[in-house]
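Have a look at this one.
Of the protein chains in this complex, all but one are displayed in their positions.
On to chain A.
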């Protein structure tokens, strides 16, 4: 009982081959599209490398690039196969390869699906990575004289200006660390001494933020210092002031940005999966129809195409038996004469062992 049997006249076979040839070249383009998507995503992630703690999220663009390249190759092979399909002398040589091709194509579809799932599932990991990375960036903001950290200030400033955000969760993160370097603090001044004595670690903490937190949309010139003190500035109320600084945290801003990027690629990837699946199915129909036609006495007659020769269960049982056969063959070679008499016993024992494993289906 064949699965999804369809009749194919010669005319229909020719049309199928031509259509599949076009479809496989379309699939090659889609493969190239997936690859370039992966490259774009990777570049965007690398640009903000300094505020990310680990590179786990990079599995998404890496997968996309690999699948893109593999899909270009596989679909190019598909187009060669259907070029040869209508030529009875050249088609048989593709027989063995086609089995492997089906496996590869199915694997590609699964990987693409995995990419879509991963891009949603890894949001939490991305947030964690950004949380740690930004916390370090803010802590090392003042270390512009320490090699390896001297660009942190510039990175964080550019980040806050470009993504219109301030701090990790919000601007209050800047109140908890010392972001003014000791090189620019006058330790003889009373104010500095007071602030340093006011906390255990001897850090110069202030209720102020760097200039990159300032919001240009504010109607008044930016207030950066003494933010919590409503009396320090004229006509200023700390609780109700909204436009002065960016209210969003950089972790939120970056997560939103990357999630938006990956979500917008979702529909594209799903349509590529559909195209790849249709190439797979059409190739199977073409193979079975052409093979059926070649077996006929009149090659121009009607043949049948199907997806699976027997039903799903029987095909599965067949494959399982074949695989176990292969494994048995690998374990021992009972017909081998080179083993000699001494090993004959061993061979007999082994062949007995091999005869007993239950090929239970």
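Quick note on the criterion: a residue touches a chain if its C-beta (ideal position, glycine included) is under 8 Å from a C-beta of that chain, and two chains touch if they have at least 3 such contacts; residues count from 1.
Just so it is clear, contacts and distances are computed from a predicted model.
Student: Looking at UniProt, which of "Retinal outer segment membrane protein 1a", "AP-1 complex subunit gamma", "Phosphatidate cytidylyltransferase" or "Tax1-binding protein 3" names the chain that isn't shown?
Tutor: "Retinal outer segment membrane protein 1a"
Student: One chain isn't shown here. Among A:217, A:295 or A:330, which residue touches it?
Tutor: Hidden-chain contact among the options goes to A:217.
Student: Among the options A:56, A:154, A:300 or A:325, which residue touches the chain absent from this view?
Tutor: Checking the options A:56, A:154, A:300 or A:325, the one contacting the hidden chain is A:154.
Student: Under the stated touch rule, tell me which residues of chain A contact the chain that is not displayed.
Tutor: With respect to the unshown chain, the touching residues of chain A are 144-145, 150, 153-154, 157-158, 161, 179-181, 183-186, 189, 210-212, 214, 216-217, 219-222, 224, 233-235.
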